[in-house]
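For this depiction, one protein chain was excluded, whereas all remaining protein chains were kept in their positions.
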Amino acid sequence: MEYYVVSLLNGTIYGLLLFMVSAGLTLIFGMMGVLNFAHASFYMVGAYLAYTLQKLLGFWPALVLSTLLVGVIGALVERYFLRRVHKFGHAHELLLTFGISFIIAELIKLIYGNFPVDYRIPKSLDFSAFTIFGASYPAYRLLMGSIALAMFALIYLLLTRTRVGIVVRSAIYKPKMAEALGHNVPMVFMGVFSAGAALAGLAGAVAGAFYTTNPNMALELGIMVFVVVVVGGLGSLEGAMLASLLIGLITSYSVGIDRSLADLCALFGARAWAEGVGGLMTLKISSLAATIPFAFMLIILLVRPSGLLGEKE
Amino acid sequence: MCMRLENPLLNVQDLHAHYGKSHILRGVEFHVGKGEVVSLLGRNGSGRSTTLKAVMGLVPPTSGHIKLDGCDLTGARPYTVCRAGIAYVPEEREVFTNLTVDENLRMGEQPAHDGESKWTFDQMFEYFPRLKERRNTRAGNLSGGEQQMLTICRSLLGNPKLLLIDEPTEGLAPKVVTVVGEVIQDIHQRGVSIVLVEQKLAIALKVSTHVCVMGHGQIVFEGKPDELGNNQELLKEWLAV
Amino acid sequence: MNAPVLSLRNVHKSFDKAHIIRGVDLDLLPGERHAVIGPNGAGKSTLFHLISGQFAPSKGEILFDGHPIQGQTPQKINHLGLARSFQITNIFPRLTVFENLRIAVMQREGLQYTLWKIINRVRPVQEKTESLLERVRLEARRDTPAGELSYSEQRSLEIGMTLASDPKVILLDEPMAGMSKEETHYTISLIRELTKGCSLMIVEHDMDVVFSISDRISVLVYGEVIATGTPDVIRNDCRVREAYLGEEVCACA
Partner (left out) sequence: MKYVRYLIAIAIILLGVLPAVLSQSLVNAATQMLIAVLFACAFNLLCGQGGMLSFGHAAYFGVGAFATIHAMGDGSVAGLLPTPMLPLAGACAGILVGIGAGWFSTKRSGVYFSMITLALAELLHSLAPHLKGMFGGEAGISGMRSPAWGLSFGTSTQIYYLTLVWVLASLAVLFLFTRTPVGRLTLALRENTHRLRFLGYEVHRLRVLVFVISAMFAGIAGSLQVINNESANYVVFDSHLSTVVVLNSYIGGVNVFLGPALGAAIMTFFGYAVSDLTRSWLLYQGILFVFVMMFLPSGLSGLRQLWLGVRRSLSVSVLVPIVAFSCVAGLMLIGGVIFSVEILQRIFSQDYQSLLVTAGSAAWPSVSLFGCDWPPGSLLTWIVPLVLVIGGSILVKVVKKKFHTLNEATATPDTEIPLPCAAEDLPDINKLHHVERDSA
């Protein structure tokens, strides 16, 4: 019971975090057809900026400032890099963002070194929120969850209740028509790109303190975000939410399962054979936690190639 | 071609446009005066829709000039063209299927050029009571005719000086076709100039003050509707009637 | 009467709520040139997509040589001997003209997975490609990337690719759209010449073309065939005039 409840909590919070990063990616893809490879790099930049700034300003101001700064970086990338290669096609744009993500990672290594930095939760936030089944549950996790939820609520309200939101939603599917109705769509693109980057930056600033802040964090999360997007269906915000939560939960539950395929074979009386085979058969699910989302993605690809909520091809 | 007007509202001169390698517009010239309804007629592939798109900035012209009220709009981005006072009703209708009727209308709102808004939400709903009933439905769930009305309303809310309408009756039931024809006439009476691309000759002749026939990317005839209606040869050669 | 080579029986197609094709019956006889005309939005392109396997019909049967083909993949239908061209030019833009045609030819020669032959040395393919190149009158443009051809040349190339597999039935979707008058004349003669011996179904808006090229014409309006017949019959059919003019020209049921 304890395991289920705690895993549910952890998984949901991790899923929400994934969503914070994938939301921007999905929106940008829907609008511009650009799969921004550097999106997860913004997550990393957010973490490092917050780490640097919190030493000078304290935790909360650093959180805000780093989010804003990452948003500015996003806007610059869109304006001065992406827009210029637009004429060469989407593959080219993808490659360019790929190169930018590479440069960002190398710059981080150059400035902060090729190892994790000591970015920690501030003392004032490092307490337990409640005890559950005798174990204390860190308040910071809840904080991360609530920031993600607040973000989600904010995006949702922004998109559904404001005129800007309407323009963004229409431009996702029909950018040309939106522009023909007098809306400065290139500007909207830049805004969404920047906001998406800022969101990823905020996620990084918040999560970096809890998990680790190292030069590989962009790649690790980036790949997971891609899995989210493939599973959810590219361009679908709802799909991204669903897939994020699913993958968050799957990851968090699989960490605690100490069983292997051999145990499954035991049901058919084939344990001895399975153990003889070894390798994958005797590997515990818990040690495969990092792998399972990928397997999940392959299954989705088999049964629903366009993703859970993606449009049918 | 005779100069009909001293100061046309829209003036298109020697307009050329390409899609990739194919030369679609080969020197289109026409103008629209204040309070006129000009129909562009012609067969499929003659460049009518492309002309509208080029005026709207959706297709970049390779050469030529587009002027609205003397202000040069050649090669301008679509939002600039719209803000200058041209609204566009595309052939594919392009309603935002994921938005509600209300949200679709709000997408079209633009401040009027002379300060006072000629078209309001209420007026639209008065015009098409059907839309009011369905204002919170997703536009994707509307019928073809309703979508067409929505598109027209959406563009009117931008308070345009000039309205470009591409094939408004396409794929609509005959009854609705008649309604759309009446709406166009009504809009015209309220002082909006119109460029209409229409396949159904009868409607085009009925609502327009001037007609232009296009063929192979050029204007091959310009004149009054009845001049065209009586010219069997023209009709046969360029309109396949 | 010969048995039709292609026949549609009560074919329907709906996209979500839109009922685009509402019960089409159509026969294509061996060796005939059959035009499908109709106002915009009547569903002519959709009809071609249904026949060629791009979409599956919601209801009804499509028989090719007496065998049902509805809902099969495009490549399967192509294997049976039905080839189509596209309204939107659909070629391999960065490959040369020769290469474009050769790729179309290779399929018929069964070289789809061949890794052990140098293509330049496969005589039948080379010869067929050369002759095809000649037939579509593009010899002079042999080594030009297809994307750099003029529009009408691209259309010629596209028709050539359609012919490469020696199909029994050819579907041409608006081959003259966007052409100048001279180009149109040129393409008409080309199509006449090239489609000898096979059945042709063509969608076209240029009535000169339609009336000069076709043996029979079908008129499609709101997803239904309202008339089929020889050009003369169609020309004098009042329902057809009504559909085109948008008003009641004559009193008819």
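Letters are used for the chains, namely A, B and C, taken in the order the chains are written, and counting of residues starts over at 1 for each.
In this text, contacts are C-beta pairs under 8 Å (C-beta built on N, C-alpha and C of every residue); 3 or more make two chains touch, one makes a residue touch a chain.
What you see is a predicted model, and the numbers here were worked out from it, not measured in a lab.
J.: Which of C:70, C:165, C:187 or C:214 sits in contact with the chain that's absent?
T.: The missing chain is touched by C:165.
J.: Of A:72, A:158 or A:223, which sits in contact with the chain we cannot see?
T.: A:223
J.: Looking at A:90, A:120 or A:271, which residue reaches the missing chain?
T.: Counting the whole complex, the residue in contact with the absent chain is A:90.
J.: So which bits of chain A touch the chain we can't see?
T.: Residues of chain A in contact with the hidden chain: 29, 33, 35, 81, 84-85, 88-92, 94-96, 98-100, 102-103, 106-107, 110-113, 219, 223, 226-227, 229-230, 234, 278-280, 283, 287-288, 290-291, 294-295, 297-298, 301-302, 305.
J.: Mind listing the chain C residues that contact the chain we can't see here?
T.: These residues of chain C touch the chain that is not shown: 15, 18, 20, 40-46, 52, 73-75, 78-79, 83-84, 86-95, 99, 102-104, 106-108, 111-120, 122, 161, 164-165, 174, 177-178, 203.
In this text, only the chains that are shown with their structure count from here on.
J.: Imagine chain B is simply missing while all the others stay put: what groups of chains do you get?
T.: Result with chain B masked: A | C.
J.: Just give me the whole-number Å value for how far the CA centre of chain A lies from that of chain B.
T.: Here chain A and chain B have centroids separated by 45 Å.
J.: Measuring centre to centre with CA averages, how many angstrom lie between chain A and chain C?
T.: 48
J.: Could you state the distance in Å from the CA-based centre of chain B to that of chain C?
T.: Here the centre of chain C sits 32 Å away from the centre of chain B.
J.: Report the residues of chain C in contact with chain B in the complex, numbered from low to high.
T.: Those in contact with chain B are residues 17-18, 39-41, 89, 147-151, 154, 174, 176-181, 205-208, 222, 241, 244-247.
J.: Can you list the chain A residues touching chain B in their complex?
T.: Residue list for chain A touching chain B: 163, 166-167, 169-170, 172-174, 176-186.
J.: Please name which positions on chain B make contact with chain A in the complex.
T.: So the residues of chain B touching chain A come out as 56-58, 77-79, 81-83, 87-88, 90, 94, 96-99, 103-104, 106-108, 110, 154-155, 158.
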